[in-house]
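What you see is part of a larger complex, with each chain still in position.
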Amino acid sequence: EEGAGEAGGSEEMQDVSLMLDWYPNAVHSFLYVAEEKGYFKEEGINLDIQFPANATDPIGMAASDQVTMAITYQPDVIVARTEQNVGVKSVGTIVREPLNRVVSLAESNIKSPKDLEGKTVGYTGIPLNESIVKTMVEEDGGDPSKVELVDVGFELNSTLISKRADAVVGAYINHEVPLLEFEGYQTANFDLTEYGVPSFYELIAVTSDKTWEENPELIQAFWRAAEKGFADMKANPDEALDILMANQETENFPLEEEVEKESMAILLPLMEGEQGFGYQEEEPWQETADWMKETGLIQNDPVIDDLYVNMPE
Amino acid sequence: MREAVLEFRDVSFSYSGKKPILDQFHLTVHDREFVTIIGASGSGKSTLFRLITGLEQEEAGTIRLNGEAVQSRHGRTGYMPQQDLLMPWRTVLQNAAVPLELAGMKKKEAVEKMTPLLTEFGLSGTEHKYPSELSGGMRQRVSFLRSILTGSNILLLDEPFSALDAITRLSMQEWLLDQWEKREKTILFITHDVNEALFLSDRIFVFQDTPVQSLQEVVVPLERPRTLRAMNDPAVLEMKDRLIDQLRGRGTVR
Amino acid sequence: MKKYGPAALIVLFLFGLWELVSRIINLPFIFPPPSGVAVRFWELKETLVLDHLPSTLAIILLGLAISIVLGVSLAVWMVMSETAERAFYPLVISSQMIPTIALAPIFIMFFGYGIWSKVVVTVLITFFPITVNTFDGLKSSSRELRELMLTMGGTKKDIFFKVQVPSAKPHFFSGLKVAVTLSVIGAAIGEWLGAQSGLGYFSRRMMTQFDGAAVFAPIVLLSVVGIALFLIVKIMESKSMKWRKLK
């Protein structure tokens, strides 16, 4: 399904398949706006948006060229690249700060990460989240070995409300948290960066080395359209929201407008940096990699330059 | 006259939906009688045994065993079916021992009881063989032995010696007559060998056309003990011819 | 030796092909070469064998034990009582048509992340072959032999132990063979859905680390478990059915 063909032929439409990190929600509005307004068409791109069944499918599918691009998490790219030589690289950021939170129900009375001692914490199966919990508990003066971690897949909220775990990590401040509140559950959540975890890019877009080498124009074209979409989203969040609501997976993943609205408000300031939408700095890459090395998430020294590329201005 | 150990009174029977086999059927067999049943293939002889053992239920009438019309006739007869029906997972010894097991006999005791019989039946050496390793006649003898070991006073033997050669058959016949006298059994014996019927039995019943109402009956006019030579006696030969005519459905005996 | 020659050749050939293809497409994180898997297995052997194997094995054995006890009891009950048969047989059959395993995520919510949720998944997937095979086996006994036992005054119990059980054995063992292999699958699926240890869990976790060889290594161990269980069943089978060898 790779959208190759001869590079840059502006007449020929090229297929680009993009796997989201999750189901369409406010963070993806810019894509739907760009699609709706024909920005992708203008760039000669036929966009096909897919949703993953597992947290790590986006990287895997991009690396094996099952999809052209994928939205995923920065630390995962570092692990894949440095530990296993998986040929993927980041081509732009989407959310520049962690949305990830440690969430618990208010009734569990967990006031700070230290209180997680002796409790069960569910996570999405990505070891990163284990390290996050460890770092946070340690930073807060607790003993991380007393925290029990269970892999609960994507079932974060149901785990929480069925009380199968006292807290979960991997829940998003812009999605799970407002959703739980919307459903009437009082929650408490901790920001990772307040407890010793460096601020990493929550969401980035990746492509395989192969695609980047063979067809960088395509990725650049994609990014131009995405930027336009983002500009519109920023200028007119309500319209973006409407477009998103119109494109939602009604049956599989119905969105609550209220929740998405709140989510949009949280997201917008986190999506644009000083150098514009998508631009990646070296520092978060380096810091995150160092932290990951420290916590044992990676053993090898990463080659930072291989991990990402910025689009030319 | 000795008392009746088996009585059919007005018994009717048919395999479901098929044409009737017995119709208001009558039959009485007395204690310590040796009765043989002959009749054309498919006339219902085996079916009669299935009724006596209680494997089939009479549609009308009553069947009395040892004077009682019991609810269940299971376990009250020693039945040797037409097919040998040995259990393929048991050796010869284990197969023959089934009725002893059912009676709760200890294994060692059972083996002791059976060993001489196996020798008498020409089966020594096959104790630990499985049925699939036996010849047809050997299987039949194991099945015969098993029915004997039930210890019932009524033995129902459905063509027990059909697969045996003349000699083996003779020695089995002699053994059977001996046991019949010593142990005071009542025997119903199906055969298609008129000689065998004449040699063995007090009375011969002839199954004719279905549905059967009552059986033609022949009393064998020979003294016991009988010898094989006596079978060549002109009177017997004539009776034999008449029986065969009878089977052909022409004329009656008496 | 000669007997398994062709099979060994094919296995060797398949492994060679795998190694070759894997090296050509060169995506070791989803399709590692067998040599890579072997190396990784060696590196991980202690974690796999000492940490993860015991918890998976516990699930498999508990699940199988429960399935056998429940399945055989139910089969016996159904054979003994016609009412029970009429009540439960349609249920057992149709319960199998219901892909209960699709509800596994809900069991996890119900039974928690401990061993029991996975045992339940294993029982769900192995219960059917054991019950149905045992029941069909008990029923398959020759009617003639059962009738003969009746005429010899055999009770229901006698018929059961002397005719039905021996006739059911081959069926029971077939069912058990299927169940054994399904139990390994059940345990692995159970562990995907939420676990803290176990070979299925470990494999899934290595997926998230893009460590293809380490995804395959626990599967190798799971296979060894499956093969070992299967062989145990086969040995029990041939021990208890000597007469069959004659054929």
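All chains are identified by letter, namely A, B and C, in their written order; residue positions are counted from 1 within each chain.
Keep this in mind: a residue touches a chain if its C-beta (ideal position, glycine included) is under 8 Å from a C-beta of that chain, and two chains touch if they have at least 3 such contacts.
If you're wondering where the values come from, they're calculated on a predicted model, not measured in any experiment.
Counting every protein chain in the structure file, not just the single copies shown, gives the formula A x1, B x2, C x2.
One rule holds for everything that comes next: only the chains that are shown with their structure count from here on.
Both subunit B and subunit C are touched by no common chain.
At the far end from subunit A, in terms of centres built from Cα atoms, lies B.
Chain-level centrality, scored on Cα centres against the all-protein Cα centre, points to C. For the pair subunit B and subunit C, the distance between C-alpha centroids works out to 50 Å. Note: centroid distance subunit A to subunit C, computed from Cα atoms, is 39 Å.
Chain centres here are Cα means. That of subunit A falls 88 Å from that of subunit B.
Counting partner chains per residue, subunit C has no residue touching two or more of them. Not a single residue position of subunit B touches two or more of the other chains.
Residue ranges of subunit B in contact with subunit C, taken from their complex: 53-55, 74-79, 81, 83, 85, 87-90, 98-99, 101-102, 130, 132-133, 150.
For subunit C in complex with subunit A, the residues that touch the partner chain are 27-30, 105, 108-110, 112-113, 192-196, 201, 204-205, 207-212. Listing the residues of subunit A that touch subunit C in their complex gives 54-56, 59-60, 63-64, 76, 79-80, 83-86, 120, 122, 125-127, 148-153, 155, 158-159, 162, 164-165.
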